[in-house]
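Could you have a look at this structure, given as structure tokens, before my questions?
For this view, one protein chain was removed and the others were kept in their places.
And now, subunit A:
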């Protein structure tokens, strides 16, 4: 999949996360989280796993997390990718 346009998914509700995706020439993953200190590495690992699975190798992905669990991260990221990779 290739990120071709700006998209967004998720919310800033507690236990959810909001993702912003933009096209970019390289892969940029930015993570902001209320539990960044404890869990940033795990969030990043999950995000990278989903990206690899969908063969996404470039794009700017900004994660804003409020303590989401793994399945929420996967679901939100997949939804975001589908929107960002849609053909016009």
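Criterion: a residue touches a chain if its C-beta (ideal position, glycine included) is under 8 Å from a C-beta of that chain, and two chains touch if they have at least 3 such contacts; residues count from 1.
Just so it is clear, contacts and distances are computed from a predicted model.
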item: Record-based protein name (UniProt) of the chain missing from this complex, from "Lipid II isoglutaminyl synthase (glutamine-hydrolyzing) subunit GatD", "Xanthine dehydrogenase family protein molybdopterin-binding subunit", "[Citrate [pro-3S]-lyase] ligase" or "Carbohydrate ABC transporter permease"; value: "[Citrate [pro-3S]-lyase] ligase"
item: Interface with the unshown chain - residue positions in subunit A; value: 6, 8, 10-14, 18, 20, 30, 32-34, 62, 64-66
